[in-house]
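Removed from the display is one protein chain of the complex; every other protein chain stays in position.
And now, subunit A:
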Amino acid sequence: MADNVFDAIVIGSGISGGWAAKELCEKGLKTIMLERGQNVEHVKDYHSALKPPWAFEHRGTRTQKMIEDYPVLKRDYPLNEKNLEWWASDKDCPYTEIKRFDWFRGYQVGGRSLLWGKQSYRLSDFDFEANAKEGIAIDWPVRYKDIAPWYDYVERFAGISGNRDGLPQLPDGQFLPPMEMTCVEKDVAARIKEHYKGQRHMIIGRAAHVTGPLAGRTLCQYRNKCSLGCPFGGYFSTQSSTLPAAMKTGNLTLRPWSIVTKIIYDKDTQRATGVEILDAQTNETYEYKAKVVFLNASTINSTWILMNSATDVWPEGLGSSSGQLGHNLMDHHLGVGAGGDVEGYEDKYYYGRRPNGVYIPRYRNLFGDKRDYLRGFGYQGGASRQGWQRNVAEYSIGANLKEALTEPGSWTMGIGGFGEMLPDYDNKITLDKTKTDKWGLNVVAIDCELKENELKMRQDMMNDAAEMLEAAGVKNVNKWDGDGTPGRGIHEMGTARMGSDPKTSVLNKWNQVWDAPNVFVTDGSFMTSAGCQNPSLGYMAFTARAVDHAVNELKKMNL
């Protein structure tokens, strides 16, 4: 085999790319994983993971220089001193905002699997059937029963801690032991259940942390410094989980600094033959060839690659025959919720730093509830005791203030909504042929906004949050509807949706590009609707399923 010929190419090394590489390698395919950014070696390259908070010159906060250098990242929490090397450079990698879209990217081996929130939830048939029932966009080509075994499969390997709550809108999975709620959370959960007569639930978050025996992995140490990289490998990332499994097979070649510029399409066979890359350091061009290509460059970037792979056969890009490529961009809209004070519990505390919170699964427009908007939302939140940041009204300065602040303050509880965004043809990305990035490549233009359905939903998201907390006895409840700009959820989805009809979808039900069936897109791009659940677990499940299908098809000589 020539050194640029492989059985499979995986573009991207984040959550879904890592899964694709692992599955392909374990099924015996010689695989190359191409990553546009730098390598990040597990443990060795977690430069900040073991630094105590005082070892950061600016104690973790952003400097004016950083604000100047990161005009997009500065819009939210990602701009900070501790893990800046894992957020993509806004200056090297610009994009065009036809409407404001906060795009927070991770360009390195592991991608945003190093940085993610780790909340891991299943979709249900309420989600898979919603488009068809409501006449929105197109129907998903799959149902929960098709995906359930693959959820089982990826949960067993990734390690998802959670409780079996028995809720049809949030199916249970193969869980490691759940993390415990704080005393206040337990009581608030009980009061919500009672007040809403079992129609609403507050459960412990389901999160990709090792809380019980799991082969090859180490228990979560409750440091809550996950986004600095975990030296224990206590949470799921490419580095802690899928990459070592892929490497162990001897079938994986990992190539960092490899910007895939196009998928090479052969119009005679109607198949992709490989990819062209630009070495991000040397600017040299290389070609890699393979029988099958997995596109996992992240939502928006995967579609960018397809668009950039235009040929005279497909002038709008590979996979563009339906006219849907680039359309139906979604995110989860957030920045809305409520919080307040909890009286009492002064004799209760907790030990450790739980990298997780509580979750209130969707209840709107389910089980007979009917609102003036479609779909629903979930909440994440938690209750804890205040620290030294609190305002101590009774002391001004001096010894009394200091002594007061060395003890924990009173309890507070807050929840924030994650709302479903409907797929909308007008929310789209295109190639901006007037602007280039550091490597001279045309950048993407994003044209996306919240529409009426989301804006109506946000009213409920805010008011329900306050109402539930008040019903649970929380005092001085403040509610807020802050910044819901798309992108801030960091759950970009859509732009290459799957469907049953090549005339209305980019991918088939196996994540294969209709126009080039040996190309599989298994990152968030395939999502036909968004649900309101954190989506990454679904990408894992669909990826493993797609690889299984790809290898079966290869065996049958169908690809």
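The definition used in the following text is that a contact is a pair of C-beta atoms (placed from the backbone, for glycine too) under 8 Å apart; a residue touches a chain by one contact, two chains touch by 3 or more; residues count from 1.
Note that contacts and distances are computed from a predicted model.
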According to its UniProt record, the missing chain among "ABC transporter permease", "Potassium-transporting ATPase potassium-binding subunit", "MoxR protein" or "Twin-arginine translocation pathway signal protein" is "Twin-arginine translocation pathway signal protein"
Who touches the missing chain here, A:Glu134, A:Glu180, A:Asp266 or A:Glu343?
A:Glu180
Selected from A:Leu29, A:Val109 or A:Cys226 as touching the chain missing from the view
A:Cys226
Hey, which of A:Glu134, A:Asp369 or A:Glu403 is the one touching the hidden chain?
A:Glu403
Touch list for subunit A against the chain that is not drawn
52-54, 57-65, 76-78, 80, 115-119, 179-183, 185-186, 205, 207, 220-224, 226-227, 346-357, 380, 382, 385, 387-389, 396-399, 401-403, 405-409, 416, 490
